[in-house]
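Note that this complex is displayed minus one protein chain, with the remaining chains in position.
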Amino acid sequence: MFRKLNEECGVFGVYANTTTDVASMTYVALYALQHRGQESYGIVVNDKGVFTHRKDLGLVPDVFDKDHIEKLGQGNISIGHVRYSTTGKPSRSNAQPIVVRHVKGPISIAHNGNLINAHELRKHYELRGAIFHTTNDTEVIAYAITEQRLKRSSIEESIEYAMYSLKGAYSLVIMSPQKLIAVRDPNGFRPLCMGHCKDGSIVFASESCALDSIDATFNRDIDPGEIVIVNKDGIRSIRTHCKKKKSLCVFEYVYFARPDSIIEGTCVHDARIRAGKLLWKEHPVDADVVIGVPDSGLDAALGLSQASGIPYEVGFVKNRYVGRTFIQPSQKMRTNAVHIKLNAVKSVVAGKRVILVDDSIVRGTTCQRIVSLLREAGAKEVHMRISCPPFINPCYFGTNIDSKEKLIACQMTIPEICQHIGADTLGYLSVNGVQSLTSESLKPQPGFCTACFTGEYPISVPKEMPKDKFESKIGE
Amino acid sequence: MFRKLNEECGVFGVYANTTTDVASMTYVALYALQHRGQESYGIVVNDKGVFTHRKDLGLVPDVFDKDHIEKLGQGNISIGHVRYSTTGKPSRSNAQPIVVRHVKGPISIAHNGNLINAHELRKHYELRGAIFHTTNDTEVIAYAITEQRLKRSSIEESIEYAMYSLKGAYSLVIMSPQKLIAVRDPNGFRPLCMGHCKDGSIVFASESCALDSIDATFNRDIDPGEIVIVNKDGIRSIRTHCKKKKSLCVFEYVYFARPDSIIEGTCVHDARIRAGKLLWKEHPVDADVVIGVPDSGLDAALGLSQASGIPYEVGFVKNRYVGRTFIQPSQKMRTNAVHIKLNAVKSVVAGKRVILVDDSIVRGTTCQRIVSLLREAGAKEVHMRISCPPFINPCYFGTNIDSKEKLIACQMTIPEICQHIGADTLGYLSVNGVQSLTSESLKPQPGFCTACFTGEYPISVPKEMPKDKFESKIGE
Amino acid sequence: MFRKLNEECGVFGVYANTTTDVASMTYVALYALQHRGQESYGIVVNDKGVFTHRKDLGLVPDVFDKDHIEKLGQGNISIGHVRYSTTGKPSRSNAQPIVVRHVKGPISIAHNGNLINAHELRKHYELRGAIFHTTNDTEVIAYAITEQRLKRSSIEESIEYAMYSLKGAYSLVIMSPQKLIAVRDPNGFRPLCMGHCKDGSIVFASESCALDSIDATFNRDIDPGEIVIVNKDGIRSIRTHCKKKKSLCVFEYVYFARPDSIIEGTCVHDARIRAGKLLWKEHPVDADVVIGVPDSGLDAALGLSQASGIPYEVGFVKNRYVGRTFIQPSQKMRTNAVHIKLNAVKSVVAGKRVILVDDSIVRGTTCQRIVSLLREAGAKEVHMRISCPPFINPCYFGTNIDSKEKLIACQMTIPEICQHIGADTLGYLSVNGVQSLTSESLKPQPGFCTACFTGEYPISVPKEMPKDKFESKIGE
Partner (left out) sequence: MFRKLNEECGVFGVYANTTTDVASMTYVALYALQHRGQESYGIVVNDKGVFTHRKDLGLVPDVFDKDHIEKLGQGNISIGHVRYSTTGKPSRSNAQPIVVRHVKGPISIAHNGNLINAHELRKHYELRGAIFHTTNDTEVIAYAITEQRLKRSSIEESIEYAMYSLKGAYSLVIMSPQKLIAVRDPNGFRPLCMGHCKDGSIVFASESCALDSIDATFNRDIDPGEIVIVNKDGIRSIRTHCKKKKSLCVFEYVYFARPDSIIEGTCVHDARIRAGKLLWKEHPVDADVVIGVPDSGLDAALGLSQASGIPYEVGFVKNRYVGRTFIQPSQKMRTNAVHIKLNAVKSVVAGKRVILVDDSIVRGTTCQRIVSLLREAGAKEVHMRISCPPFINPCYFGTNIDSKEKLIACQMTIPEICQHIGADTLGYLSVNGVQSLTSESLKPQPGFCTACFTGEYPISVPKEMPKDKFESKIGE
């Protein structure tokens, strides 16, 4: 029931000046980035050019143990990855980072994003004799870099030239025997930031919350198109591809990122409080209490309460063990599955006119059940408010909003959705509103990708792109 | 670091009119009661007098699977238990419910609480030839009942007479081949309630949130001293022991119980909101923002905000994977472990005068670190407010507040604690205040055990009682 | 298919003069005794009166690891047990040794055998207030000892008096805080021997092969009825019960014991070689080659070859991974399951008259399939020889020959069995023969229990005794 939109990945990398426990740092950072990918994880440690890795399906804290840290050993560079698959089935062999052994030296790559021309590139390389082991984009990127590597004098130059052929969203952390390299695609679809530890180690991460978790200091975001190279001589950038207009996924603010992360200068929590305030401005209604759907709607609910003066309350208690395995009870029991995970606080909602806030409606099923929980608990009215516009277009840049069929807003009008979920009123934040989340001035800001709401894609996209684009012939 | 006070157990029982999937019902209910005990769980199913059980260490969702449900099979009665040990080490053999095979018929017992005369009773039985397999109180209760069983005509009469020898806190759910029986000690230290399903099945649970999870309707609390017997002829009570003054643990409202549970007519969430309001009344201070320590301080923080008009905010983001295994990073990393689990939202607290609310201070270490997180994030002032009085006495009735050495309030004055944790001011809720949580009228209510704050024990307690009272000679 | 008769248990105990790694010694010894019980194991270590144990379902090498040895820790006494259940279902709570906590001091008991009056004793104790947690005999023995303990001055005296009430087969190893005690029932149904290590530690084991595995020297068998006590003052015996006629299970020689063990002065391998020789004497036949069913028939086949002069050969190759899990292939495949585990060596048997030797025929199914494998491989004639007489009576003394229905010899005459299994001829060793296995003089020796062949039970047995004698009302 709590199946939501999914970000595909989180990446992390660290370059230490000496051989140290970089595996533990990566482990802690992935623990902080876990919300960006729960299907698989991987850590690669570089000890004087020898790459040791551990990859597995599952959550980092569930499948990674002390023994694994010890086996990864010491090193001075390490990269890590957590993954929710948008391309390629969840399988051990699709886990990242990928490690490539090559006569020119090994490299390891962790990737957050999605290429829109992966299929063409793959065919191109296969027709030249290449063999692919996985079904994910990262292997395509590895081939593109390797192709250049044979012609160029350095790994960073190879990446620079390979970027001419890569189209789409990619925030990369790449490790060679001597270097740690961070790359963000020219549109900057996905976030990527840089920081440093007290001892001078340099770190890269998808979100700043990962830096906080290891007591590193946030320095800055990687610019769209930038290549940052760290080695024993220090840090330098290649900015050849830094010319495009930025198109950061606005949904990072609305739902994907952790509230304590700061992306492009704006704290995610603040953006969500602001979303709640704008929602009230756009869709006011008389009510007694404002509550959020845990945990995705809580911040916007608080913002709406602040703007409206209607009291904020805790309307639902979420079972704190949700997220772990749950055995579906037998049909005989006929339990409402929602009750197992969420329970309304009757004294808070009974006899009240409730404004209920969440970040999005995908299929509508969960929303319908939550509204029904409120009605059963005695709510007199339920006014649903959603802190972003309706999804009506597929996303090609690294989320699982990949087809129109699953999107309720492609099937129904807003009044129909309102009736379907059983709410008294329903209001979505406007496109202008969602573009104003990072600004104090209420003016829509440039630099966002809002294609899922507007259909205006920052780069030209293919007519059709299957999720499992390389899986047509082979299962895992 | 998040080690807090611990409740010892949660119990559940169901009596269905026909053979059905009672194992699944118990599973779902234990999932809802999991916060009351994370060390071990157990489920016993009764199929026409044949008792099948499954007990194991660990969280229900982590160690219980579909295969186990199938092996438990169908039945018409089932009881279940989740446990945090106050007596007896965490071990598989100490898991409950215990199943006793006896010529007079098998019984199974699930127990929440702690006997203060278990040691004497055990010695008494051993000197008459008894053998004990476990180190927990429940086996002592089983002997007390069995001793009566040989003389009495029914299981309920045996329980009634056994209760004359049991001293302390016990909320029991007991199953015989034909009956499901719920028992609450004469002081009513621990909660226990009753409800019914749509199909007429009768259920008992430590908290009403378990009834909600299986879509059962709450009927009433079991009275202190009451024995409720359910069999094919219906429900009846034995009230011989229902004369004592009630002494419900007030800390069930402050921390132990789930906010959505209703105990003795008061919603736990409401009691906490009220605790926050009273805290403000008792300890007002000029401030810019009110925040709670997740998750234990959130409700009281909201209440304090409502009473004071100072804005409520989300000051910390908790890693949502906390609770799972976490490998302590090596010393070399020198990471502040708090950062891994909690992260302050800088934009919320920077430059602000913060009121920080939590439910209790045990050793002070965690509190100190959380205050320090706020300071690092730029808080100008930190005013700590605690929604209960200081602990200064050990508890003998089923919690782990078992010795004075670990309690900071036994070692320091309030100003010293304030300085120790690094706060600007510190205010605890008064004893009168905590006794008013269930009343609208602000008048302290009778019927609570507040011994841990006042030293006034509802029944006479032993001078000294070791946690592992039966373990002096034998390890596990 | 290879399901055979089963011995119930193996026991081991060690008394060291100093605190040392007794857990490892017990582990190694149980590894050597594993053939006597594959369902569960247990090890208890005594460190100055503190008993630490580990028990689990499964094979010792599969479920016991380094971490477990470390957790058991050091000590100066330890006992261990491997189990195949004849009484009580295979379950973790039925695993032995049992550990009993008692005001008079803890004891731990490991038991090989089966009581025939366990049911009566249990009822007796339950009617006096006792509670039983397991369904095995050992808990009954613990009660019998505890009952005496309250009246007697020492643990050994308690055992001595308890033995007056115990009827049946029991080889026990018992540990108290200060003592290690070995006990063999007055009939000596099951073996039990004593040895010493180079450092003076005293050890007891079901079979001498366990002594060899830890480089201990075999001293002697415990006498039937003897109680041997080891403590810091040395070794002494109580011989009050040493008057009965010995009735050692003859099937220990035929199948149960390991060939390298020496029981009552005779090497098991030698007894089996002799069984083969006597088989030839009793049932000669013209043939080209003698082969044994691996592994149970190999020794007797070699003996038959030596007596007859007909060449011994390796007729079957057994997959060396048999014993591990095997997933039954789907019906579609219609593979002969025997082929997966055994394969005939065609060049050895094709066109030959084969004498095939095994230790017993229980249901006949396996035997039938093995004969058929030989036919398919081209054997011209198959003459089946069995190295013991037909089973026609249930055993009450610690094996799983517990009902007549499963025994082919109770349903068919020998010619019928011969036809059923598809052999050309069939010969069983005679009762006189099996009683001569330990003698050079070919004269039947006294001192064996042969009741399963003859119905002459050494002690009076109950009319009927269910396998799960205590399980009539309660499942696990």
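By written order: A, B and C. Residues from 1 in each chain.
Methods note: contacts are C-beta pairs under 8 Å (C-beta built on N, C-alpha and C of every residue); 3 or more make two chains touch, one makes a residue touch a chain.
Computed from a predicted model, the values in this text were never measured in an experiment.
Partners of the chain left out, restricted to shown chains and counted across the full complex, are A, C.
Note on the undisplayed chain: of the listed residues A:Leu150, A:Ala350 or A:Leu442, the one touching it is A:Leu150. Note on the undisplayed chain: of the listed residues C:His339, C:Arg363 or C:Lys443, the one touching it is C:His339.
The missing chain, though absent from the display, is touched by one residue of A:Leu30, A:Ala142 or A:Ile229; that residue is A:Ala142.
Where chain A meets the chain that is not shown, the touching residues are 47, 49-53, 92-93, 98-106, 122-123, 125-133, 135, 139, 142-143, 146-147, 150, 177, 470, 473-476.
Chain C residues in contact with the hidden partner, per the touch definition given at the top, are 20-21, 24-25, 27-28, 31-32, 34-35, 59-62, 64-66, 69, 209, 212-215, 258-260, 262, 267, 269-270, 295, 298-299, 302, 306, 311-314, 317, 319-321, 323-327, 329-330, 332-336, 339-340, 343-348.
Convention: only the chains that are shown with their structure count from here on.
Here the spacing of chain B and chain C, counted between their Cα centres, is 48 Å. Computed centre separation for the pair chain A/chain C is 61 angstrom, with centres defined by C-alpha atoms. Averaging C-alpha coordinates per chain places the centre of chain A 37 Å away from that of chain B. For chain A, residues touching at least two other chains: there are none.
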